[in-house]
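Quick one: structure below, then a few questions.
A single protein chain has been removed from this complex, and every other one stays in its place.
To keep things simple, chains are lettered A, B and C as they appear, and every chain counts its residues starting from 1.
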Amino acid sequence: MLVFQNDYSEGAHPAILKRLAETNMEQLPGYGTDHYCEAAQEKIRQACACPQAQVRFISGGTQTNQLVIDTMLQPYEGVVAAESGHVNVHEAGAIEATGHKVLTLPQHDGLIDAGELREYCETFYADGNHEHMVFPGMVYISHPTEYGTLYTKAQLEAIAGVCHEYHMPLFIDGARLGYGLVASGTDVTLPDIARIADVFYIGGTKVGALFGEAVVFTKGNMPKHITAQIKQHGALMAKGWLMGLQFDTLFTDGLYTRIARNADEMADRIREALRAKGYRMVYENTTNQIFVVLDHATIDRLEREVRLGFMERYDDNHTVMRICTSWATTAESVGRLIDSL
Amino acid sequence: MLVFQNDYSEGAHPAILKRLAETNMEQLPGYGTDHYCEAAQEKIRQACACPQAQVRFISGGTQTNQLVIDTMLQPYEGVVAAESGHVNVHEAGAIEATGHKVLTLPQHDGLIDAGELREYCETFYADGNHEHMVFPGMVYISHPTEYGTLYTKAQLEAIAGVCHEYHMPLFIDGARLGYGLVASGTDVTLPDIARIADVFYIGGTKVGALFGEAVVFTKGNMPKHITAQIKQHGALMAKGWLMGLQFDTLFTDGLYTRIARNADEMADRIREALRAKGYRMVYENTTNQIFVVLDHATIDRLEREVRLGFMERYDDNHTVMRICTSWATTAESVGRLIDSL
Amino acid sequence: MLVFQNDYSEGAHPAILKRLAETNMEQLPGYGTDHYCEAAQEKIRQACACPQAQVRFISGGTQTNQLVIDTMLQPYEGVVAAESGHVNVHEAGAIEATGHKVLTLPQHDGLIDAGELREYCETFYADGNHEHMVFPGMVYISHPTEYGTLYTKAQLEAIAGVCHEYHMPLFIDGARLGYGLVASGTDVTLPDIARIADVFYIGGTKVGALFGEAVVFTKGNMPKHITAQIKQHGALMAKGWLMGLQFDTLFTDGLYTRIARNADEMADRIREALRAKGYRMVYENTTNQIFVVLDHATIDRLEREVRLGFMERYDDNHTVMRICTSWATTAESVGRLIDSL
Partner (left out) sequence: MLVFQNDYSEGAHPAILKRLAETNMEQLPGYGTDHYCEAAQEKIRQACACPQAQVRFISGGTQTNQLVIDTMLQPYEGVVAAESGHVNVHEAGAIEATGHKVLTLPQHDGLIDAGELREYCETFYADGNHEHMVFPGMVYISHPTEYGTLYTKAQLEAIAGVCHEYHMPLFIDGARLGYGLVASGTDVTLPDIARIADVFYIGGTKVGALFGEAVVFTKGNMPKHITAQIKQHGALMAKGWLMGLQFDTLFTDGLYTRIARNADEMADRIREALRAKGYRMVYENTTNQIFVVLDHATIDRLEREVRLGFMERYDDNHTVMRICTSWATTAESVGRLIDSL
C-alpha cells in the first residue's frame, strides 16, 4: 500500500536514530537542562539570526499552541485566527479548555488579510461595549497554512504591523515550517520569520523528528517561570534531551531544510502529473500538501493502492482529498502514485 | 432627559419593593432554601404547565448562561449558537472561561435555522476526524433574540427535533422572555417553551425585578449537586429569598406578562411613528427592542433629549441605534420621543 | 422561633430599603457606572483615608474571593491561606475552578502566623525543585476570621511585611469586617486595613445590606480591564447602582459601624451569660460569632426554641454550635436566648 495520508507516517530521519543510539546510556539531567538542549538552542538562534531568541522544546503541536496561547494571553484576551486555523478547528477545544476564545477572521486560501485584521481591531475598539467582549490579544497564523499555502514576506510584515499597532504578539504555527521555507517561489526565510514573529515554532514531528517542536520567543518575551507553566500544562518532558538531541541533529549542516526540500520536490512532481491529467486542485501552493477534487469512482479505484487523507465533501459526486508528501517520501512511491492516477 | 437606552434602567415593579419592605425583618434560611423560593418555584411550574420542572434562581444573565452551559456540557462539548448570540459576542468570554467553545451558526435576523443546524451536525459526524474537533453538545438560542425577533412555534419545534436527534439539550435564553410571550403575532406560549426546551430561563432583571433569572430544567435533567455547582461558579446568593420573593410576586396574578405587555405596546407605538416618518428599521419585530438606521445629524439632534443605545456602524453617514422600551416605559415619555423624531 | 443561626437571616437596614424605594424609578446607566456608585466609592475612600483607593461592588463573598484571587494571581501562583480559611473549605472549590491552588498554613484560632508564613516562603524558594511546585502568589486572611477572632495591628503588619518581602499582595476577606472594626479590644481601624492590605473587601451582605461587597484596591493595583474580567466571571450586575446605593447609605453618617456595634454588644451579653452558666467556648473572641460546646441533651432542649448553626463534632457526646448575632439582633431575643440556656 502506498501511503500519502499525512506527513507523520514514518519515524525519524536516520541521523536522529543514530544519535539516540549513540547517546543512549549517557546520564543527563532532566527537564531540558542538559547540554544537548543547550547546543540545539544555540544552533537555532544562529539559524534564525536571532541571538536573543529564547528556545524551548515541546513534544507536540496542539500542546505547543495551547501553551503559547495560554501563557501569552491575559485572561480577558482571545487569540485571533483564520476560520480555518488549526487552533479553531482541529484541536478538540484545547485553546478554549485553557479559558481563551478563538476570535475568527475570514480565510482566503487559508491566509488571513492584514486589512481585515485591522478592520476587526478598529471595530472592536470603536465599540463602546467592548469591555463586554473578548479582547483581541494575539494573532495566530500558520505558515504554511492548513491548506499548504504561504504568506509572502510583505503579507507577514503587514500582519505584524497591525499586530504591533494593537499591542498583540504575532504567533506563527510552524508545524510544517520546513516545508514552507524551501518551497519554490517563497521569499520568506527563517531569519525573516524570527524577525517578524514575536513567537513561532519550528515543527519537528512532521519534518524529520520522532516528535518535538522548537518554540522560539524572539523578543526577550518568554513568559515568566516558563518551566513551571510548561509543567502545569503537562508538557514538561522528563527526558527533555530527547528533543534537544533531535533538534541539534536537524540544525547541524542544514539537515532540516535539506530533508524538507525532498517533500516539496515530490509534491511538485505530483502536482505536475495531476495538472497534466486534468485534475482540479483546490489551492495553488508549492508545499507538501495537495488538495485535489476527486470523483468517487476515482477514489474507489485509488484506494485499492494508495492511502490518501479525507479533506471535505465537495459535492454529491466529488470529495476533496489530501495528498501529503514528507521528508521520507521516495521518488519510487511518487512514480507509482502518478502511474495509478 | 428621555432614556430609551435599555430595559434595565429602573429598579423594580413597585409590588416587588412593597413585599421586600413587608418581609424585611422576617428571619429566613439562606441559599434559596426558604419558603418564598418554594412558593415561586411552584407558581412557575404552574405557569409553565410543567409539574416536573426544577427551578433555581440566579442573579444575572451572564452568570446563568455560564452556569447552565458549563454544568450541562461534557468537557469535550461546545455550545452551538448563532454568530450573533449573546454568549458568542457580549459576555467577555464567560463561556470559554469555563472551558467550552461556542460553535457558531449563521444568524438570520438573529435566528438560527433548523436545517442549517442539522447540516452542521451531519457534517460533524461525517468527518472521520471529529474526535479532533469540539463536539456539538447543546444548542443555545435566545427568545426574543438579541435583535428582538421571535421564533415561531414550528421553528422552535424543528430546532428541538434536530437537538434531540443528536442528543443535545436545547437551551433557551429568556432574558427578555416576557417581552416575547406577549408580543403581537407570536404563537409561542410559556407552556410551549417549557415543553420544547430542555432548559430555559425566565428573565427577571429586564422584566420588572431588581435582579434575578429563574432557570427551569424541564425534563428532570437538573445537573447533580446543583447547589455545589452554583456555589463553585460564585453564583449562590446568601439571601436567596430575595429572588424567590421577586418571582413569587411576578408570578402572582399574571404580573409578569401584564407588565411585559406595556413594553411591547410602547414599542409598537414607536415603530408606527418611525414608519410614518420614513425611518428604516433593520429588523421586523414586535418586541421591546427597535433597531433603526439614523443619519448622524439626526443622532446629534436626538441626543440632546434622548439617550439611545449604540448598536453598530451602518455606513459612513449612518449608524444603527437601539430604542428600547420596558415594563417601566410611560406613554408620556413615548409621546415625547415620537415628537422629537 | 429564635434565630441565631447566621448573620444573613434578615433583609437590609431600613434606611437602605427606604432609599431603594425613593430612587426606584430613577433611570440610571448600568454596570456600576452611575452616580450612586461614584458617591459610595468616594465615601469609602474617605472612610479608608485612602484617596487612591479603587473600589468595585460585587454581589457576594465567594464571587469576590474568586474574582480577586483569579485576577491578581499569575497562572503559576496559588493563594496562601489558613487551613480553616473560607476559600479553602467552604466555597465548593470556587478558587480551584479558576485554576489556582490554595496553599495552606496551620491555623491558630483561625489566624495565620507571620513567622510560619515566612518559613513557608523560605522553604519554597530554597527548594531547587520549586519550578515544579505552585508559587505562593498572594496571602488571604479573613478579619474577623471564620472563628470570629481578630488580628492585632502588629500581627497584620508582620504578615504584610512578609508578603511584601516575597512580592505577594495581602488580601483581607472582610465579609464581616464591620463586626471586627467595632469589637472591644481591637486596635485595628478601617484606615489601618486600607494601609496594610493590598486589596480587601467591606462586607455588606452580613452587615446591613441586602447583598454586596465593596472590593478596595489600595495601591493603584486594580487589575487591568477589571470590568471585562468581572463580566467574564459572571459577576457584573446590570443594575450595579443597587450596590452603590446600599454602600452609599451604609457609609453615610457612620451607619455601617453603628449597626455593626449592635451585633458585637449582643454577642458580648450572650458570652457573659454562657460564662456565668459554665459553658465552654472554643475561641476567645469579641465579635458576633460564638462557638460553644454543647452536650446533646442541651442541644435537643435548645432546638425547640432556638435555631443555632452546626459547627463540628466535638466528641461522642458534644457538638460545637455557633451562635451568631447581627446588626438586626434585638435585645429582646438575646434575653430570651439567655433565659433558655
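Criterion: a contact is a pair of C-beta atoms (placed from the backbone, for glycine too) under 8 Å apart; a residue touches a chain by one contact, two chains touch by 3 or more.
Note that the structure is a prediction, hence the values are computed from the model and not measured.
**Q** If you put the missing chain back into the full complex, which of the shown chains would it touch?
**A** Missing chain, whole complex, touching shown chains: A, B, C.
**Q** Please pick, from A:K231, A:R269 or A:R301, the residue that touches the omitted chain in the full complex.
**A** Answer from the full complex: A:K231 touches the omitted chain.
**Q** Can you work out which residue in A:G30, A:P191 or A:G335 touches the chain that's missing from view?
**A** Selected residue, touching the omitted chain: A:G30.
**Q** Can you say which of C:H100, C:H143 or C:K206 touches the chain missing from this structure?
**A** Per the contact definition at the top, the residue touching the missing chain is C:H100.
**Q** Among C:V3, C:L17 or C:A92, which residue is in contact with the omitted chain in the full complex?
**A** For the chain that is not drawn, the touching residue is C:A92.
**Q** If the hidden chain were put back, which residues of chain C would touch it?
**A** With respect to the unshown chain, the touching residues of chain C are 75-76, 78, 89-93, 96-102, 123, 126-129, 131-134, 310, 312-313.
**Q** Mind pulling the chain B residues that touch the left-out chain?
**A** On the side of chain B, residues 70-71, 74-76, 99, 131-133, 135, 224-225, 227-229, 231-232 touch the unshown chain.
**Q** What is the set of chain A residues that contact the non-displayed chain in the whole complex?
**A** Here the touching residues of chain A are 1, 3, 5-6, 8-12, 14, 17, 20-21, 23-30, 59-63, 66-67, 91-94, 97, 205-206, 210-211, 228-229, 231-239, 242, 328.
Convention: only the chains that are shown with their structure count from here on.
**Q** Go ahead and note the Å separation of the Cα centroids belonging to chain A and chain C.
**A** 50
**Q** Where the centres are mean C-alpha positions, what is the separation of chain A from chain B, in Å?
**A** That gives a centre separation of 42 Å.
**Q** For chain B, which residues are shared contacts with two or more other chains?
**A** 91-93, 97
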